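Here the complex is missing a single protein chain, while all its other protein chains stay put.
Let's turn to chain A:
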Amino acid sequence: MSALAALIRRDIKIALRVGGGALIGVLFFLTVTVLMPFAVGPDLALLSRLGPAILWLGALLASLLTLDRLFTADHEDGSLDLIVMSRTPLELACAAKALAHWIAAGLPLIVATPVLGLLLNLDGTATLAVAATLLAGTPALTFTGMIGAALAVTLHRGGLLLAVLVLPLSIPVLIFGVAASQAAISGPLPFGTPFSILCALSLASLVIGPFAAAASLRHGLD
């Protein structure tokens, strides 16, 4: 256990230091959301209707932006070799890395959501709903994205490939995330229905992601 805790601590520390990925993701999220009202125009009703979708898209792209470095950085400096050789099962090490990435890059997005909700004319309930769906849904983005990140190690220079591989997998998360937010704002569906499916997607990816990523890393060793 202490090995996994050490791995999580290290990855968070690196992400938060200068040149780490945590701040880049939040800044990107901020940029996308701030630009949107300028592009859509001053129609407040339209803006609040689009709000949840804009926030979700921003969060999806921001998490994708930093995810491709999840394993390639460790691969390039040789750390991945030692992680593969170690006594910690590779599946658990992958899960720990994804968890660290979510804490460093995913949580700040959720924290920033209330501020950005103001820019999109979302009221308190709507902001809360979007934040709740992001909290439930972003782990799914990280843990499915991890599979693509592991494949990117195998296929050298797979940064662009990551987007192509991961985006289709994240479509269900996007659909149910936005649906749950809309349900909380305007109905007619109860909030619980799409939200439960969103939680189920997260839980499933929590299980599948580490195994798929570890298998891909083992297969791709060279």
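To be clear about the criterion, a contact is a pair of C-beta atoms (placed from the backbone, for glycine too) under 8 Å apart; a residue touches a chain by one contact, two chains touch by 3 or more; residues count from 1.
Note that contacts and distances are computed from a predicted model.
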item: Name under which UniProt lists the unshown chain, selected from "Heme exporter protein A", "Thiamin ABC transporter, ATP-binding protein", "NADH-quinone oxidoreductase subunit J" or "Polar amino acid transport system permease protein"; value: "Heme exporter protein A"
item: Hidden-chain contact residue, picked from the options A:A3, A:L107 or A:L189; value: A:A3
item: Identified contact with the non-displayed chain, of A:V111, A:L155 or A:L221; value: A:L221
item: Residues in chain A touching the chain absent from view; value: 2-3, 5-7, 9-10, 13-14, 17-20, 76-79, 81-88, 221-222
